[in-house]
Structure formats: structure tokens, C-alpha cells
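The other protein chains are all here in position, but one chain of the complex has been omitted.
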């Protein structure tokens, strides 16, 4: 069994409620931080832990916190990004639904460190029942003196509010989230200025993912140095991975970042192998926007080394032969799946979610969707594949926010690794509407492939 | 003693300029002038918060600053990126920028109806200029274009959303010039549109300025609709004592003979309004006697409107030699020597009115 830091007590009956959470050592880290440490000392522990943002970008959290501007007399805000909307990602939902106090404790410690007295949890609108859970937990914490005025007699005040979004993927981007929190359309802001200087209501603001903020709790419990001993190299600690697609055991897993991709997919502790005795065709290991990898490049890097579940190993080989850990939305495709169709659903997703503010994304995402739709439905031309490549290239890097990149990468990677499947769709339009291309050569180098269905 | 202001040294396409801290790359380039100025479809120096959206002004920062010389990893929107001391920027000297801009133009034209032959903006349309200067020859888009119904927003302004490129300028204008904004951006992504939601007339003394800020033919003056082509008209500077204290009363009249076809604000060489005018000046004062005419309007020889050979046409600054570090481009052919009609001896600006072939036949 891998070591757990966030889910170590997740199995305890009633951990959702304050009494059980407290009885099992909950709020111990907050007590330690507020009563015996200065904010600088807490920041130091977070820096030492090597914690990296769990929302997708992987930016060092301690460094992000140290950027926050501290002008006199201006309030600072901590915003918890719970707008989990990346296809394949559903880890924060699990955390908030089942261990809400872990998040609240994390918010308390983080607010103390940053000197914030108001904190907002921005949760995606579709998670309509979770605000109730969080608000109940907040009320419990308040009743027990962990929120409100003069927390535990330390003189520190904090209020946590839950704000529901209303259905917009783009609000996961931090400046769009801030705009939405201000009651506006979720149009990302043009940076600079960065939120650390001018964020919510033009005040210095830190926006962090749910998992990142929850992870602060175990870091304080065991110490930053000890936390850094978990994992591999710069990928310290544990990471929540939400596994889905054609696997036997979809769900949210906490992994220590020292296991291999192969172990994660095939071991019974995690995904439990490919469903229905099929073989692995491809995988998108970090949420829909990261590049898709065929099985042969997924399990081993281009250098022939075993690929690990770490930020560095998954990115090994750059975009040519690698991918990214992203937000940990692990999507597995078996041999029966059609890459073109899968890419089309993602293109449709990004088209639907584009805010429409800047031209490459507004116009380009719809164009890609339509071209892909033609290819998928047997109306594609050979030149369409090159056209798609050119469109994605002209979107990537030219937009205000990273949604442009996120829309471009899945299309680029699908063409890069599965061009033959696209060509087959164009050349055999009738056949392509009736059956899928299948495994082809993608899984061939697999040594431990699960046996094919009899 | 006043503290001496330190100016930042910036180099754009090999040309150095010193600007005040806080200046954007685009405005630094405008201080140099000429070809190296990036095009801007959404940025408007008079409107706070505008810019960053259309992506036509993307440039490459090849050197971040003197202190941190690393280049910026992505192309940046020059209208919203401020300069640093020692920054070096490539615009027309970067093939990457040219390529990206070509892409942006294609995206902007993707759903544009290209109905220039029936569009009142033709001749002074920034999208036309942009497409001509930076675009590709054709489109690769094979799908149905997005269309909208034409809407009258008020009896003097027509909104033709199909032509809109969503620059947000008219929204900023309404926000910053009028007390209550009544139109805005509705919908999301590709379906986003300028609208009032429930059909409403825009009613404000300064709302007519949205016509002037619109870079395309999405917002047009209904009192001028289909009346004439802008290049057949003579622009003259004029003014009147406007009763509205906020209106500057300084305008351009677009005339033919004694007839005033339309009234606009005065625009600088980047097509930006110099000072806002009220609806009364714009829509209701359509007779020459309403105005004190100052003289012909100098129009930069840049857009199609300059084809009317107006008096006092100014030639844009030629930066080519500087960009090429002093090397002179080789002249392959002197058009004046070989052309039958375009004789060097004929001063085009001396011809009154549109040039006719007869003008060239005179020996």
C-alpha cells in the first residue's frame, strides 16, 4: 500500500463531520500553526515541502505565496479554486464531499500565512449539493472556534464563504474566476498585473486549487522536510489522481509520486487494469488538455526508461514523445476506442467553453470542431489533417489565457501520434462510420499487456 | 528640485526610441511611426481598458530588458505590454510574428461576410486594411458563416452584428462616455454578440461615437447609409459652437459640392477619434451653413479613402532603410518610367477631385 497523506483517514466513518475529524487529529496542524508559528515560519515549511500547484500548472506554491503584495491598509484575499471542470478531473469533488474539514483547515492555515481575513471557495455551479456540505462544515468549525473572530484566542480572524459558479470551464482560469467572483462574465484578464498584485476587487489575491490548499495540512503535520521525502525529485509528496475511462476501477486515488504509470494502470490497488480484458490503446494522463499518448510511449519514455507518475517523467520527451501530469485527470482508452471521435469531443468541449474574448480561440476552436466533425463523419479530406495542424498551431500561444493552448494540444497530439488513424478515416469514410480503427501498432511494444478477450 | 524622469530605451525592429516608463510597446512603436507600428483592431488609446483581445498587435520580445535579457516565451500583445528599459522587440522583422498575424487575420475574417461592396465602412475599414496588408489571399474555411439579423439600435445607428469582430470598443465607449450603458456583450464564445438583449434604442447624447470607434461596418450611421462612398467625398475640417458643454464641436464634414453627407469626429492617423462629439453635431447638422469650415482635412495616404487624392495627403514615414540598418533596398523597376498613366510630372494631389484618365493624357 502506498503511503497516504490526504486520504489516510478517509475511510473513517463520519470523517465528514467535525467531531470525528477532530477526534482523529483534525485541526492539529491549524493549532500548531496559529499558536506556535509565525506566518513566515509556515511559509518556510510550505517552501521546504516543494509543494507544487495541484490545479494543473504545477507552479511551486511557496513561491506563489511569497509573491503576494502587502501594501498597508489593503485587504488580501485567498480564493480557493474549486471550479474543477477539466474533463477527466474529479478529485476535488471527492475531497470536498467526504473530508470538507481538511479543506477548511487548509484554508485556515493558508489564510493565516498570507494574512487574509476573508476567503472565498469558488465552486463550479454543477456541484450544486457540495456548497451545503461545505457550509455545514464551516458552521461546525465556527461553532468550535476555528473560524470567525479571534480564532482559538490567537487574535486571528477569518471568514470563509462559498460561492457557486454557473457553468463555465473558463472560470477555472484564475483571473476569469476572479472576474466571475466579482459578478461579471468569466473573461480572463490580461496579465500583468497578476492577481498577487491586483486580484479580487483590485486587492492582492492568491488563487489556489482545493487539493493544494488541503495538502498544507499534512505538510504542517509532518513538517516540510519530511513531506519532501515523499515522492521523487521535484515531484514531492502525494497527488490525487482521478482515473476514468476504460479501466476496471475508476475513481480517485492518492498516489505517492514514486510509482510507475504501468503500476498505476495495472495494479489492483489502483485502476485494476483495462476493463473487459481489452488492451490499452492510449491515455491522457493529466486531464483533457494534456497531449494524448499511445500505449507504447506511455509506459516507457522514448529513451526506453520506465515512465513514472511524476511531473518530470510524464513530461519527458517534451511534446514530441511526452505529455504532462496536469491536474491528474487520468483518462484511459482501450483498443475499441476511436481517437478521432475522442478528439472531436474535446474539440467540441473547448469550442463550447471558449469565452469568446480573443479571436484565435473564439474562431479557431469552432473551426477545429467542424473539420474534425467532417473527418469523423466520413466527409473529411486528406488536406483537412494538415489544416487542423495549422489551425492549432495558430491558436497555441496566441491567446489571452491558456484555454487556447488547452484546445490546441489535444488536437496536435492526436495528429502527431495517430495520424494514420485520421488518414484511415479520410480514405475509408464508409468503413470509418461503422467500425473503429482498432489497436494498430500502438500497443505492440507492450510487454505486460493484459490478455485480449477470448 | 523635480526629480529627473528616467526614460526607457527600447528598440523596435532595430529602431531605438526613448519612452516614459509605463508606455506600451504599441505606443512606443507609434512614437517611431511608419511600417513598424503593429496594427490594432481592438486597442483604442482614448478608451480605458481596451485592447488585448484581437491579437493582431502580437509582437516578439527578443530581449526582455537590460536587467533580465531573457526573451519572452510567447508572442505578446503589444498594446497591453509595457516596455522595460533595454527591451528589444521584433515586429516586421520577425517571420514568427508575421505568420501569427496572418493567422489572426484569417480568424477575424473567418465569419466576416466580406460584403464590402455593400458596406458603408468600405474605404475606411480597418479590417479591410488589415486583410490587405497582413492577410492571406483566400480563406480555407468551408463552413457556413455565422450570421445575425440587422438591428436598429436607435433611429440613427444600425447594428450589423454579422460584421462585428468583437473588439469591445463600443462597450467601453458606452461605459466611459454615457451615464448608463444599455448594450453589451451577450452570449459566449463563437455565439457572443453585441446586443441590447431586449430590443432597445440606445438613447444618449454621446452614443453616436460608437460609430466612429467601430473598426468595421458593424455600427454605421443610418443618416449616411448607402448615400455615398467615402472615397467620393471631400473631407473638410469644420467646427461650430456646440451647446453641449461636453462636445468639442470640432468635426470633419464629408462633402460633395455644398452638400454635407455626413459628420464624423476628427480622427488621427491610427483612425482614433481626437475628441468626442455629440449626436446633435453628428446627426442633425447636415448643412454647410451650420458650420465654420476651416479647410481640407489632411488624410494619411494609408487607406482606400486616400485614393480620392485629397489635397494635402501626407505620406507615411518610410522606415525601411532604418529597419535594414541603413542598407537601401535595390530598386527593381521605377514604375514612373514604364507606366503609361502614372507620369512623374503629374502631381496627383494637384488634381481637384477624383482623378480621371483624361488628367494623365494631358501632355
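Every chain is named by a letter (A and B) in the order it is written, and numbering of its residues begins at 1.
The criterion applied here is as follows: contacts are C-beta pairs under 8 Å (C-beta built on N, C-alpha and C of every residue); 3 or more make two chains touch, one makes a residue touch a chain.
Heads up, the rule we're going with is that contacts and distances are computed from a predicted model.
The subunit not displayed here is recorded in UniProt as "NADH-quinone oxidoreductase subunit NuoE", chosen from "histidine kinase", "Cytochrome b", "Glutamyl-tRNA(Gln) amidotransferase subunit A" or "NADH-quinone oxidoreductase subunit NuoE".
Only one residue from A:14, A:75, A:192 or A:233 touches the chain missing from this view: A:75.
Residue B:187 is the one among B:21, B:49, B:187 or B:295 that touches the chain not shown.
Screening A:165, A:231, A:326 or A:364 against the full complex identifies A:165 as the residue touching the chain left out.
Only one of the listed residues, A:333, A:358 or A:385, touches the absent chain: A:333.
Listed by residue number, the positions of subunit B touching the unshown chain are 180-188, 196-198. With the whole complex as reference, residues 75, 84-90, 93, 120, 124-129, 159, 161, 163-169, 180-186, 201, 242-246, 250-252, 284, 288, 329, 331, 333, 337, 341-342, 345-346, 348-349, 352-353, 355 of subunit A touch the missing chain.
Here, only the chains that are shown with their structure count from here on.
Mean C-alpha position of subunit A lies 42 Å from that of subunit B.
Here subunit A touches subunit B in the complex through residues 168, 185, 190, 351-360, 362-367, 370, 387, 393-395, 397-400, going by the rule given at the top. Interface residues of subunit B facing subunit A in the complex, by the touch rule stated above, are 51-55, 58, 74-75, 77, 80, 99-100, 103-104, 106-108, 110-111, 140-141, 143, 165-166, 185, 187-192.
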